[in-house]
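Excluded from the complex is one protein chain; the other protein chains are retained at their positions.
Should a chain be cited, it is by its letter among A and B, assigned in written order, with residues numbered from 1 in that chain.
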Amino acid sequence: MVDRDLSLFRSGEQMRSRNQRVIGGVALLAAGALGLTACSGSSTSHSKGAPSAANAYSYGKIPAASTTVKSGGVLHVAEDVGADPNWIFPITPAANASVYTINQFQYLSWRTLYWSPKGSAPEMDYSRSMTDAAPTVSSDGKTFSIKLNGKYSWSDGNKVSAQDVLLWFDLYKAAVKESPANASNYTPGQFPDNATAKVVNDQTISFTFNKVYNPAWILDTQLNQIVPLPSKEWAKAATGGSNLDYTQPANAKKIYDYLAKQSKSLSTYASSPLWQTVDGAYKIKSYNTSTGAATFAPNTKYSGEGKPNFSEVDLLSYTSPTAEFNDLQSGKLDLGYVSSDNWPQLNKIKSEDYNLYGLPDFGFSFMYFNFKDATGGFGKAISQLYVRQAFAHLQDENAEIKGAYKGMAAPAYGPLGVAPKSPYTPANGLKNPFPFSVSAAKKLLTDHGWKVVPNGVTTCQNPGTGANQCGAGVAKGQNLNFKMYYTSTPKVVGEEVTSFAGNLKQIGVKINLNTDTFNNIISNESNPSSPKNENAWGMADFGGFTENNYPSTNTLFNTGGTYNEGSFSDPQLDKLINASMLSTDPNALKNEISLVDADLPGIFQPNEDRIYAWSPKLSGSPDAFAALTQLMLDPEDLYFTK
Amino acid sequence: MTTAIDPPVPAPPGSPGADGGEAQGANLTGWRLTVREFLKNRLAVAGVGILVFFILFAFLGPLVYHTNQEATNLLNTDAAPGNGGGPLGSDSNGFDVLGRLMLGGRTSLEIGFLAAILATVIGTLWGAVAGLLGGLIDAVMMRVVDVLLSIPFLLVVLIVAHRYGSNTWNLSIILGIFSWLVPARLIRGEVLTLRVRDFVSAARVMGGSRSRLIFRHLIPNAMGTVIVNITFQIADAILALAALGFLNFGVHYPSTDWGSQISDAQDALSNGYWWEVFPVGVCLVLVVMAFNLIGDGLRDAVDVRLRKR
């Protein structure tokens, strides 16, 4: 079906792409209207490095790595439907960026300096990185020095050097100066705007930031973007040209323009010598401009973690998940994901001894409120925390997981769900603070002066700001009905939203439901993007966001944040969000997330398992299979068994 | 001039016979003749029967067969018929499929009727004006029709519905606005042949205003063509709506239409949920067939009337 082909654009995978956060946080005075319910601050113990196969909310299991390694063989992997890679140069414009293009296409050839996740755990994996530890921070807290470990070298024999990091940094600067749309990860005011780089020696580079930030924020949201580029081969502005001094901004622009132009020439991906200089385990061998299918040959000079065991890696392109599923069944594919469309047929794959493993990727989905919606005074009503709590009580996560997800999802009560585990998950993110209960919802409303008419129209009878009254701005006789937009695909979104609507009806709230495409919702049902639509919607659901290792909700829920679609505003949260970025308190982020969970800027939904299936012939490091659920493809850690 | 490039679906109106010049009285018997002729056509009567059944099914069915089509039942999704689901099982939201068919049928019929009427009204006026005024205006108006006819209907409707669709009214308007072209051509043709007839000339001589001429004389006389065309228009609108729904651009919750119900058909089939696909398909085909049968019957009947006049 057509909609199946559009996974990238419908469910928020694009929003769910990594390394994407924006600074917008403004420190404000705490108004104290909403209580801070952060946990005491005792950090939860985190089982470091345990392969996520042991995760409580996973589906299936990862077998232990086989010891009989057979070298050679062609690995057939499916590309994500609708996300055919079409940008090879590792500075990716917003229009072409997708987590698949970056993680499962570019990263095969050009690796990031800091490698994450570690298996499925959202943390740095130094065994696969080009450095052995977090950067050292200067005493004033502004300068971060990165020492490369010398483990990685280019296919031309040169070691990856500090100069290669600098080339990336200078080209990145040139790219975003030309147009902010030239780099999907770019946020004005952040990397590279907030830092200067200095090569200390061949293997050490330092970045000096314009002020003191939380070191975890620097590492996990700024430095993690670095993809060293081969400065000896790429620092030129024409095919066969001589190397230019890229530290000169004018030269950097010329180089960037040349490389971007080469990246627009899809037909020369396989033939251009540029793209053959790699530090990853595989390099491109052929590329189908029509479908985005590609084949990769091993980089025989690969010096990093793992080994290019396959004689070829084939990325196959599909127009529908069902077509892909059929190829998995027929054995044409060695490795591929199983979309929720095909879950009812999982047994067919199991019976062929295929291994299956699934876990949600790190991120969240939610239905968000529009606090500015003046239609029927909905924005004012929803600004009352107790109304949001009542709504939250009407989302039946257990039924959704059981019915819509056939059990293959993990619950989430905030931006950090219960799986995959993050060291920042607060206590109130592990147990549902608002379990499904129509009576609890009803009680919250009646206690605050509403006359609840099940299946009818619930109205405010007792306006005012007292403890038993409807609250500021809510008028007498006003109802809670509103208009909601959601993406028509994938089906589960509709199933969740209609289930929620049916539950709300039981307390006399009528939702006028409308579907739209992912693209339309993120642009129309968003007050920052479309202020003119402010009064046209009450809630919306486009999917959600994928998070990086430091999952601050900066830009999402801070007042005026770029993706604060519904204009949520809580001064206390603003303060905590700001602290997550600017204070050095290691608990800052956990406190922030805990308040988000209590604040309900939206209603958080279960996270669907990303399920992958692979042939019994295929084996390798359990971490590599676990990382698939986080949308990473690490063929250097995989091999066929004898 | 261009040759007639009407799509083959509505057969060109029967060539009017010799000019009888009857006025209203004669027309009455003409209509009675049409009805009698129509009733003789068993297939057409069967079409009426199917249609009446589906109208009752869609509009009165929910009064008899109560189902909840608003609250989903996520614990009973994709249930097979009789097996926890209703007589026709449940769909991926846990909605009862039989109840869903009624709801979807209602929307499909409503949109079909509304779109056809809108198209016919616009088309009739456009065609009548062009045919009556003739000359340069006619040429310009018909070139506009040519241009619009060349733009592929489904593509245009998809583009507009993608942005503005998703409820009954909008979809009716979108489908209506883009399908008035064929009726416009038919009516113009009809008007051109009627224009030369005596009673129109007589009305003109007597100083009848243009609009009076259109509404009192020409349109009633072109009624046969219009009615035949309307039935085909409805069938086409229902088919077009089904295509939109199939591609996921149909009406949305809490409403649904038959096309939207099979938007995930391929997955449903490969998962073995045939009851989510084929009952809807059967309804769709039967209703469209009913309108085509009625349309064929009406056309024959109108032809007879014209021939016998």
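Note that contacts are C-beta pairs under 8 Å (C-beta built on N, C-alpha and C of every residue); 3 or more make two chains touch, one makes a residue touch a chain.
In the analysis below, contacts and distances are computed from a predicted model.
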{"item": "Per UniProt record, name of the chain withheld from view [\"Fe-S cluster assembly ATPase SufC\", \"FMN reductase\", \"ABC transporter permease\" or \"Cellulose synthase operon protein YhjQ\"]", "value": "\"ABC transporter permease\""}
{"item": "Which residue of A:P188, A:P273, A:G477 or A:P616 touches the chain not shown here", "value": "A:P188"}
{"item": "Omitted-chain contact residue, chosen from A:S339, A:T517, A:N554 or A:Q605", "value": "A:T517"}
{"item": "Candidates A:S317, A:N591 or A:S619 - the one touching the absent chain", "value": "A:S317"}
{"item": "Where the unshown chain meets chain A, residue by residue", "value": "1-3, 5-6, 9-10, 14-15, 20, 22, 82, 86-87, 94-97, 179-181, 184, 187-188, 263-264, 266, 288-291, 316-320, 322-324, 326-327, 517-520, 522-523, 526, 529, 562-563, 565"}
{"item": "Positions on chain B where the hidden chain makes contact", "value": "1-3, 5, 7-9, 11, 143-144, 146-156, 158-160, 162-164, 235, 239, 242-243, 246-247, 249, 259, 262, 265-266, 269-270, 274, 277-278, 281, 284-285, 288-289, 292-293"}
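To be clear about the criterion, only the chains that are shown with their structure count from here on.
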{"item": "Chain A and chain B, separation of their C-alpha mean positions in angstrom", "value": "47"}
{"item": "Residue numbers on chain A that touch chain B, as the complex places them", "value": "1-4, 320, 322, 341-342, 344-345, 396, 399-400, 402-404, 488-489, 491, 494-495, 497-499, 501-503, 505-506, 513-517, 520"}
{"item": "Residue ranges of chain B in contact with chain A within the complex", "value": "68, 70-78, 92-94, 162-163, 166-167, 247-248, 252-254, 263-267, 270-272"}
